[in-house]
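A protein chain is absent from this complex, but the other protein chains hold their places.
Naming follows writing order (A, B and C), and every chain is counted from residue 1.
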Amino acid sequence: MSAHDTQHGGADDHGSHGHHVVSWQFLFGILVLLLILTGLTVYTALEVYLGDTGNLLLALFIASFKAALVVGFFMHLHWDNKFNAVALLFCLLAGVTFIGFTAIDIGSRHMVDPKRAEMMTPEVVKQARERAIAEGRLEPDNDDSANQNESPPE
Amino acid sequence: MISLLNNLCGLLASAPHVPVEGGVGLHRKGSTFVTQHDMLFWFIFWLSVFFFVLLMGLSAYFIFKYRRRPGVPAQRSASHNTPLELTWSVVPLVILLGLFFWAFHVYMDMHMAPGDAEEINVTAQKWAWSWVYDNGAEAQETRRIADQDVPVFAVPADKPVRLIMHSTDVIHSLYVPDFRVKLDVFPMRYTTMWFEASKAGEEHYLFCAEYCGSGHSQMGAVIKVLEMNDYLQWKQDNTLDDALSPVELGGILYRTRGCNACHATDDRSGEGPGWAGIYGSERRFTDGSTTTADENYLRSQILDPSGRTLEGYRNVMPSYQGMPERELNALIAFIKSLSAKGREELDAVEEEIEAALEEAEEDENSQD
Amino acid sequence: MSSNTPQSGEGFAPAVDPSLPPWQRHKHQPHWRNNDDEYQGAKLGMWLFLTTELLLFSGMFCAYTIFRMLHSEDFERASHKYLDWEIGAINTVVLLISSFTVALAIRNAQMNQQRALKINLFITILCGLFFLFAKIFYEYIPKIQEGKVPGANFSYAGAESAYDPLFMSIYWVSTAIHGSHVVIGVGLLAWCLWVASKRRYGPTHYTSLENVGLFWHLVDLIWIFLFPLLYLVG
Partner (left out) sequence: MSASTHDDHHDVSYLHPKGGFFATVWDWMTTIDHKKIGVMYLFATLFAFFLGGVFALLVRMELFSPTKTIIDAVTEETVVTGQIFSPDTYNRLFTLHGAIMVFLFIIPAIPAAMGNFFLPLMLGAKDVAFPRLNLMSWYIYVTGAAFSLISILLGGVDTGWTFYTPYSIQGDEEHWRVVFMTTGVFILGFSSILTGMNFIVTVHKLRAPGMGWFDMPLFIWAIYATSIIQVLATPVLGVTVLLLTVERLFKVGIFDPALGGDPVLYQHFFWFYSHPAVYIMILPGMGIMSELIGVHARKKIFGYRAVAFSSLGIAAISFIVWGHHMFTAQGELASAIFSFLTFLVAIPSAIKVFNWVATLYKGSIALNTPMCYALGFLFTFSIGGLTGIFLGSLPTDLHLHDTYFIVAHFHYVMMGGTAIAFMGGLHHWWPKMFGKMYSERWALVGFALVFIGFNVTFFSQFLMGADGMPRRYATYVDEFMPFHRASTIGSWILALGFFVHLFVFVHSLIAGRKAPPNPWGGLTLEWTTDSPPIEHNFHHEPLVQHGPYDFDDVVPPHCDPADYPLPEPIESDSLKPGRTMH
């Protein structure tokens, strides 16, 4: 997908601007590639099992590759002046710093004293179930699958 | 002019009444952390003073020496000097990073509790602390600071104490300035902190340092450091044993469960209504409905207060869901004891009990 | 940005030759030196705005990452239990196609193919509307009826873990913010279609069309990440 097959097209392209015009064949090629990648990510997510984080990383990798395609060619960044790309880079840097440091903190609470990471479970679902029983949407003491307004969990 | 100065000084320094002798501050050396912490604190202090005096002295000298004199131009001088600029970037960096490692070392000591610590469960709720010791003891003595009765917690001297803390509603923060310790207390999550009080017989303030609403400034406590055996004796005395009558137990719970943070035992109203005379009286709510304050009303208001709010008050009372039955009855008995109608009923109940006891004795006599 | 009516008190009003097609009459604003400077400035401004939009969504991705880290198996199960990936996949394809057609529209403007420009813009708007239609009628409304609403008023009785409402909260808030951006995008594209029908886009002037196109690509970009994270790996 390098720049060689970008066709400097357009008969009446006014020289004064010299804006780079991309051939529609090239754009169509990018679209086809994106659709294939979408299919790939759906397939790998449902059929292929690489471990909990493995799937996540694979999905993220495919999504980043698709994003790079859209940003680089659909959004014309590849041929734009460089500062736009620098702006996008700093944006990603800020986002990664934000998510990274927050994850470091919340992920490492247990290190010195495990008691500090012990969370109590919220009873939102318990209250919801009691409310459901109170409103008669749910028979009191049997399992939830017999509930009339909810399709059996697949 | 002199009188003006006197009032001003008088105004400034009128002798503050000090409920905890020794006051509070850097001069108080409450825990074993103090030596390490203060060494670091004063090192940073003198480092800052040195740089500050250097900078201000230099600029004051320049301002005086190079003040603008008409007709005299500024002399030429180099507009940048790389070696100088490098030194005054690298030298502070090295000093500060050295400071970081020293500070980190002290910090890790403060955050790693030794194994044999005495464990106390601390619960923070909107505007009161309650410490429950390992044998179920709770503080009963209170002290009046900053216009509020706050509990006095006992702590053993020269023994590590580990506080296992959680909050029931919002974020609070347990802060003892004299021990140089502070840690946030979170709802739905445990946090732990440790310290070792160094000198028996001293008393220290405990403040809430994370903003938690209108009672935040009165959510204090006093820590009393006792010798080990006094401490064990104190714990023994303060267990809520079963011999206590409901009204007495209710009185203790009134203080330890934080009711005193908002409710007064006379009819003066604070954040919440005063309890004197409310049992049996007519209670009007914000939505205009009224009801008589009987036992079920008191029970429902304690367990689920957000349902109905009394007219003229805000809906800020936390719910005491999960309070054991014995303590609930004791609290209700205590409230009843504060109003005439309540006292009659309590006396009536006592007479029945005595009557029943007498009958029981007669049956025994008649049997044998 | 597109039409340049000289402001009052203008020092010098550039002569505008009426015989030229509308897109060639565009003259840069007085404080710019030439059309190209204005075009590059506008594009840089748009890219900076896109970085702020990306950072707005980075907040949602951070919440997702943290709660996924804390309760990963609950999230994994909740994603398969509550969300059906078919609708997500269809919406992804629809958005990718709309990205393609809006890129084509910009190319048409550069090549002065006015009819193709209007058709491509129309297709993009259709795809956007289809995305919204599918999201609201096939995802949001059924979920509301079954009580799979986020947070406190979560009343779906078939929930297994205590953190299902939390997953629903993340799903609802992220897709709602993204959905609102799709609505804004469709509105802007409709405005571009109106401007294009006035033949005011051409090889020398298509700045606002390109900026709206960039915004639409951003909307697609966010969905490219939201779809796998929420629907597939959960």
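Everything that follows uses one rule, which is that a residue touches a chain if its C-beta (ideal position, glycine included) is under 8 Å from a C-beta of that chain, and two chains touch if they have at least 3 such contacts.
Everything numeric here is computed off the predicted structure, so don't read it as measured data.
Participant: Based on the whole assembly, the unshown chain contacts which displayed chains?
Facilitator: Counted over the whole complex, the chain not pictured touches A, B, C.
Participant: Looking at the full complex, which residue from C:M60, C:C127 or C:L189 touches the chain that isn't shown here?
Facilitator: Considering all chains, including the one not shown, the answer is C:M60.
Participant: Taking the full complex into account, find the residue in B:E196, B:E210 or B:E327 that is in contact with the omitted chain.
Facilitator: Going through B:E196, B:E210 or B:E327 one by one, B:E210 is the residue touching the chain not shown.
Participant: To test your reading of the contact rule: which positions on chain A touch the chain that is missing from view?
Facilitator: 83, 90-91, 94, 97-98, 101-102, 104-106, 108-112, 116, 121-122, 124
Participant: Over the whole complex, note the residues of chain C touching the chain we left out.
Facilitator: Spelled out for chain C, the touching residues are 7, 9, 11, 29-32, 37, 40-42, 44-45, 48-49, 51-53, 55-60, 62-63, 66-67, 70, 149-153, 162-163, 165-166, 169-170, 172-173, 177.
Participant: Counting contacts across the full complex, list the positions on chain B that touch the omitted chain.
Facilitator: Missing-chain contacts on chain B: residues 8, 11-14, 16-20, 23-26, 33, 36-37, 40-41, 44-45, 47-48, 51-52, 55-56, 58-59, 62-63, 66-85, 88-89, 92-93, 96-97, 99-100, 102-104, 106-108, 110-111, 145-148, 169-171, 173, 175, 177-178, 180-184, 186-189, 205, 207-218, 220, 268-270, 306, 314-316.
The working rule: only the chains that are shown with their structure count from here on.
Participant: What chain sits nearest the middle when you go by CA atom centres?
Facilitator: It is chain A that sits nearest the middle.
Participant: So, what's the distance in Å between the C-alpha centres of chain B and chain A?
Facilitator: Chain centres of chain A and chain B, defined by C-alpha means, are spaced 46 Å apart.
Participant: Taking each chain's centre as the mean position of its Cα atoms, how many Å separate chain B from chain C?
Facilitator: One centre to the other, that is 51 Å.
Participant: Mind checking the centre-to-centre distance between chain A and chain C? Centres are C-alpha means, answer in whole Å.
Facilitator: Measuring from centre to centre gives 15 Å for this pair.
Participant: Scan chain C for residues touching two or more other chains and write them down.
Facilitator: none
Participant: Would you pull the chain A residues touching chain B in the complex into a rising list?
Facilitator: Going by the criterion above, the answer is residues 112-113, 115-116, 118-120, 122.
Participant: Taking the complex as given, what residues does chain B use to touch chain A?
Facilitator: That would be residues 108, 111-113, 164, 166, 188-192 of chain B.
Participant: Which stretch or stretches of chain A touch chain C in the complex?
Facilitator: 9-14, 16-17, 19, 21-22, 24, 27-28, 30-31, 34-35, 38, 41-42, 45-46, 52, 55-56, 59-60, 62-63, 66-67, 70-71, 73-76, 80-81, 83-84, 87-88, 90-92, 94-95, 98-99, 102-103, 106-107, 119, 121-126, 128-129, 131-132, 137-138, 144-145, 147, 149-150, 153-154
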